[in-house]
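Only one protein chain is missing from this complex, and each of the others stays in its spot.
Up next, chain A:
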Amino acid sequence: MKPFTYERAESPAAAAGAAMRHPGAKFVAGGTNLLDLMKLEIEEPMHLIDVNGLQLDKIEPTPEGGLRIGALVRNTDLAADERVRRDYGVLSRALVAGASGQLRNMATTAGNLLQRTRCPYFYDTNQPCNKRLPGSGCSAVDGASRQLAIIGVSEACIATHPSDMAVALRVLDASVETILPDGTTRTIPIADFHRLPGDTPHLETVLQPGELITAVTLPKPLGGTHIYHKVRDRASYAFALVSIAAVIQRDGSGRVAVGGVAHKPWRVEAAEAELPRGAKAVTERLLADAKPTKDNAFKVKLVERVLGAVLAEAKGA
């Protein structure tokens, strides 16, 4: 690990300001992704700003009837919150499908959204990777790509976003609240938060340098049946091959977002109009522009099958 200086931030504005003052600064929350990458020198901040003391660890009702989740709320606490279990079950389910008990006790809402890809070549510093070293090439396009993306891909990068939580936030239409180093704040719809790789796969979100996430807000509850179905190589403690977050209403209408297939949670609102016609019709629309590799072409069929299972479960519920 490269040496770095360290400070504990006292307020969100001070944290964002400090990030601008210190070249090469990064925020650290749970540390579960950042420290892992720092050990490998894939991330090499010169200055760490610890945001754990910012008191952004509350879950509060919003005037609109939704919930405002502080950026530092731990994944365990979010999954266990009674309001989340009752009104946003898909979010609880997605959280507990991710990582391990120990990791969820450390991982935060903001850190989870910003976790970086699990593409094996991103981690292997001996291999070219445009995300790690822009312009060096992508080892995955002709390499082991079984885990990687099938849609929204570019020639530069076919990585997926590994978060389970983000898929549920996408189906719930959450928003991300931030503060910038100049003290202004803004709200970013989750749909616009993560980027597709294009020719700049190292740019993963629309956050500006020094911009601190302060909260994630959920709109008022949608009702319906909440399902998160994750398919992975082990029954527990593994990243998704494919996952589906769904909120399905009694009349068969609903919302669907897919994880494990793209550089961001994948949702196509127009495809949801096909829900009454079944999984095949929805998947055809959802993955119309899919460009899988030889290794991961199975994911197209897998999405359809998992969605089929989700819709059957919703019917039975």
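Points worth noting:
As a convention for this text, contacts are C-beta pairs under 8 Å (C-beta built on N, C-alpha and C of every residue); 3 or more make two chains touch, one makes a residue touch a chain; residues count from 1.
Here, contacts and distances are computed from a predicted model.
Only one chain is not pictured, and the protein name UniProt records for it, out of "Ferredoxin-like protein", "ABC transporter permease", "Aldehyde oxidoreductase iron-sulfur-binding subunit PaoA" or "Anti-sigma regulatory factor", is "Aldehyde oxidoreductase iron-sulfur-binding subunit PaoA". Touch with the chain that is not drawn comes from one residue among A:120, A:134 or A:308, which is A:134. Screening A:14, A:141, A:203 or A:309 against the full complex identifies A:203 as the residue touching the chain left out.
Within chain A, the residues in touch with the undisplayed chain are 1-6, 8, 19-28, 30-32, 35-36, 39, 43-46, 48-50, 52, 76, 79-80, 85-86, 89, 92-93, 96-97, 99-103, 105-106, 116, 132-136, 200, 202-204, 207, 209-212, 235-237.
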